[in-house]
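Following: one structure in structure tokens, then a few remarks.
A protein chain is absent from this complex, but the other protein chains hold their places.
Right after this comes chain A.
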């Protein structure tokens, strides 16, 4: 959706966006045509976003509501209290018990 345009959010008179940042009136779907030949798929070949460990502060185990520890190499969030490891896929933590790895079975 590109509804953040002028219709929804009336802008103040001046919008000093000098650095070429996409202004509210620009069409946000289209990235600048600056991708040279080394990225043939264009927008499809975006960088894989990493998990931001800052998020750990906000997340708890949905089962125990206890704290989680971040296993960077396996890309998992571990709830030691019940022995579950929640996967992080494409930088997005998957906080569903049915998707978690049971550490006690290993």
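Just so it is clear, a contact is a pair of C-beta atoms (placed from the backbone, for glycine too) under 8 Å apart; a residue touches a chain by one contact, two chains touch by 3 or more; residues count from 1.
In the analysis below, contacts and distances are computed from a predicted model.
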Can you match the unshown chain of the complex to its UniProt protein name from these: "(2Fe-2S)-binding protein", "Ubiquinone/menaquinone biosynthesis C-methyltransferase UbiE", "Ferrous iron transport protein A" or "Carbohydrate ABC transporter permease"?
"Ubiquinone/menaquinone biosynthesis C-methyltransferase UbiE"
Chain A residues touching the chain left out here are 1, 3-4, 8-9, 21-22, 24, 28-31, 43, 46, 49, 52, 55, 58-63, 65, 89-97, 99
